[in-house]
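Excluded from the complex is one protein chain; the other protein chains are retained at their positions.
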């Protein structure tokens, strides 16, 4: 089991990142080193052409790896993103986004995770992701 | 000279990316393959600890390379980001951010640019950037 | 099935990339959009501390996505890498490396793949990867 429940993570998110409320991120599954979430589309996230913006997907990936660290460690609130790389592969349909985050490394000082983002627009979604991100977080020493 | 003026670029930004209005991005200089901008800090951009959020810096870098393409080519509105890589190097002070975007490549199909982001907090800012991003845009064929 | 067999891909590699012979890359499985390979360690690949060098892992990831494109399309020899991002997560043991490449996107002009590299040093290898890379290839128009 993880050290934080979905309810605890969502409450923390709402309090600490009020600017993320626009995102409508809902956690669907949490396991050690793994997190799945859904973002409902909204006008705020769209850009010309009616698709969800890149920075919205970046924010989604960023917060998900952060929450996966918290859920797995039970702490780590002071962790900060040091590197983010994202490939945008397909214009998302005007449908919900689903994202899966995995921690590839969870060291004392650095954590690395990746996030695959799909458009929830039909059956072959998982073969044709919308975006894929990898992130590094620095975890401050608990001093 | 560039094919779009600062006033034209800012008008385009306000119309086409209304969600960027929160960013308060002001263009300070535009030359072929180069753009300098300033982001005034605001509560919306902050995260715990009182610094400007990573996704805000991502949005800033993304739109600046896009505008540098438009300014240099005179067209390219349909260009889309395909890759973004960003290193966050220093917690920004609660001060304005200044960013300089350069186009490293402007081909028929792909453009590559980088963006250096400084905190406008004193004299040695340019030696100690807050973040550095590199981006690739795909430019659709004019069909 | 793929449009190229393991034997065809290895023959192509030996002829067209003789400088890769030092790598001792052996393909173990090929499926559409998927490739698994093994690199036997050798002195040439080592750096101080006795681990396999970063550039060796880069070369491995690079050639694997290239071969996955060839295997899936049956052509694409002229494809060129436009972006590569790699996270090095663990010092590899002096053991063979195993790598799995997936194509996340295979468009007409751009292909994106990622490669997970493990050290073949025991049972929990797949939970603790040595490195993870994402790559973009530009595929020239067949004119």
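We just call them A, B and C in the order they show up, numbering each chain from 1.
We adopt the following convention: a contact is a pair of C-beta atoms (placed from the backbone, for glycine too) under 8 Å apart; a residue touches a chain by one contact, two chains touch by 3 or more.
Only a predicted model underlies this, so the values are computations on that prediction, with no experimental measurement involved.
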- Note on the structure: Chains in view that the hidden chain touches are A, B, C
- Note on the structure: Per the whole complex, from C:32, C:55 or C:74 the residue touching the absent chain is C:55
- Residues of chain B (touch criterion as defined above) contacting the omitted chain: 83, 85, 87, 89-90, 104-105, 112, 114, 116, 128-129, 132, 134, 136
- Query: What chain A residues would touch the chain not displayed?
  - Reply: 82-83, 85, 109-110, 136, 138
- Message: Suppose we count only contacts with the excluded chain; which residues of chain C make the list?
- Response: 16-17, 19, 44-48, 53-55, 58-59, 62, 77, 80-89, 91
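Here, only the chains that are shown with their structure count from here on.
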- Task: Round to the nearest whole Å and give the separation of the Cα centres of chain A and chain B.
- Result: 23
- Taking each chain's centre as the mean position of its Cα atoms, how many Å separate chain B from chain C? 33
- Message: Taking the mean of the C-alpha atoms as each chain's centre, how many Å separate chain A from chain C?
- Response: 27
- For chain C, residues that touch 2 or more chains besides their own: 83, 85, 136
